[in-house]
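Here the complex is missing a single protein chain, while all its other protein chains stay put.
Entry: subunit A
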Amino acid sequence: MWIYEKKLQYPVRVSKCDPRMARFLIEQYGGADGELSAALRYLNQRYTIPDKVVGLLNDIGTEEFAHLEMIATMVYKLTKDATPEMLEAAGLGPHFVNHDNALFYENAAGNPWTATYIQAKGDPIADLYEDIAAEEKARATYQWLIDMTDDVDIQDSLKFLREREIVHSLRFREAVEILKADREQKKVY
């Protein structure tokens, strides 16, 4: 079970009315390397990974939901007062027709989220390497998102999220080292 704290992991402030940016940010909401994919990928892999690294997947998977909330907050703030005309001008006309101003798990091109974005191979090394790759891809996505806005407040939150991807990638690398460690143990035959 989880305990919910009714606050964001890091503050989200949006200082510019820019529905166009919401359309780009949705990539990290319902995209292949987005926060929903990350959370579900790790929390699902937990069950079949060696005990030593279960806690890590649990902690990081949980943090990804905190990131998902931050992205949702940004998208919500960027679109909540936008008129249909403004949404259409931002390329969100098809989204409006289908969802009004509601958030939806889709990527920046409007493709709905799919479970095929996440893998569970059951092999601990294969799964952890997928997790490392996912973190680096999410880091890159945050970089390109930072490049797409001149709103320094959104940039600030995105830079925080980007740094978290770097830390998570390192933790998954350490998990690989933990699973490899048997090699260094002294064996007496």
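In the analysis below, a contact is a pair of C-beta atoms (placed from the backbone, for glycine too) under 8 Å apart; a residue touches a chain by one contact, two chains touch by 3 or more; residues count from 1.
The rule we apply is simple: contacts and distances are computed from a predicted model.
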{"item": "Record-based protein name (UniProt) of the chain missing from this complex, from \"Iron ABC transporter permease\", \"Spore coat associated protein CotJA\", \"NADH-quinone oxidoreductase subunit M\" or \"Starch-binding associating with outer membrane\"", "value": "\"Spore coat associated protein CotJA\""}
{"item": "Absent-chain contact - pick from A:66, A:86, A:146 or A:179", "value": "A:146"}
{"item": "In subunit A, positions touching the absent partner", "value": "10, 139, 142-143, 146-150, 155, 159-164, 166-167, 169-170, 173-174, 177"}
